[in-house]
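Shown here is a partial selection of chains from the complex, left in place.
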Amino acid sequence: MSDIEEILKELRQFNADRDWDQFHNGKDLAIGLSVEASELLEAFLWKQPEDASLDKIKEELADVLNYAFQMADKYGFDIKQVLLEKLRKNAEKYPVEKAKGSAKKYNEL
Amino acid sequence: MSDIEEILKELRQFNADRDWDQFHNGKDLAIGLSVEASELLEAFLWKQPEDASLDKIKEELADVLNYAFQMADKYGFDIKQVLLEKLRKNAEKYPVEKAKGSAKKYNEL
Amino acid sequence: MSDIEEILKELRQFNADRDWDQFHNGKDLAIGLSVEASELLEAFLWKQPEDASLDKIKEELADVLNYAFQMADKYGFDIKQVLLEKLRKNAEKYPVEKAKGSAKKYNEL
């Protein structure tokens, strides 16, 4: 079993044990993910990047990944496929010759 | 090679080719992740969950996963380990006997 | 003195008393605002709109307004002017004949 499949199996069991799938519509999952993304962001508020607490980053990033994996599973998206496909699209939006060493958005390249 | 390791390898190559690691401090990665989480959320704005565009959800979820994987890699977090550890902590915050069928937050159980 | 000017005067005094202006660069103010917007959003997570706590909504909305007013003041934007200007632009993007009764985004009208 792949790592990703192992994680999904545990997530599904966790939700099934608690009968939580009834609450997990896409809209609320997206809200939950956004809320956790902001909790992760809060680790850096008023701080230099290197001064943020590693424990807090790990804690909140885990919550973000939790929601992201659940959303992918709910919609039947293959996480690896979806990520690699996006990288391919990004490679076209940000060709190496134009994008190398630049932080510009694709429509400003 | 595990799925996760395969994805990380491609992400690292993508960033190395474009000499982008120089921009990837934790604070900006967290901002990027939050921005993408909101673009995912926007798919559901004014809509019933079932009316959101699947293509848009897949597109934006891929961007969220992209940032989340990059952040984990930057800090050297093992994605599977971090996720399963969080599930264990959540199992204690939300014991099945108390949390089953309830949408209450752990401090309201 | 207008209401808005009265609020800004209190906000400026609050920050000056605590010598906090040194921290208030636009990037961190924007992060703070986003974090509070998510705390407001969390009031509705897993809930029907009408079941969200009014106290929590008022609490978090106050924090959002606090940051929004501070950002406007930092950049010298006239809050009323900026809002009414935006309404005028929105009126062009969403002409009554096309937009009435519709939740569609302007590029889908």
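Lettered A, B and C in written order, each chain numbered from 1.
One rule holds for everything that comes next: a contact is a pair of C-beta atoms (placed from the backbone, for glycine too) under 8 Å apart; a residue touches a chain by one contact, two chains touch by 3 or more.
Quick caveat, the model's predicted, so the values are computed rather than measured.
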{"item": "Where 3 copies are displayed, count of copies in the complete assembly", "value": "4"}
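Operating definition for what follows: only the chains that are shown with their structure count from here on.
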{"item": "Separation of subunit A from subunit C, taking each centre as the mean of its C-alpha atoms, in whole Å", "value": "26"}
{"item": "Centre-to-centre distance between subunit B and subunit A (centres being mean Cα positions), rounded to whole Å", "value": "2"}
{"item": "Residue numbers of subunit C (touch at least two other chains)", "value": "31, 34, 46"}
{"item": "Subunit C contact footprint on subunit B (complex, rising order)", "value": "31, 34, 46-47, 103"}
{"item": "Residue ranges of subunit B touching subunit A (in the complex, touch as defined)", "value": "2-7, 10-11, 14, 17-20, 22-23, 25-28, 30-31, 33-34, 37-38, 40-41, 43-44, 47-50, 52, 54, 57-59, 61-66, 68-69, 71-72, 75, 77, 79-80, 82-87, 90-91, 94, 96, 99-101, 103"}
{"item": "Touching residues on subunit A, where the partner in the complex is subunit C", "value": "23, 28, 31-32, 34-35, 37-39, 41-42, 44-46"}
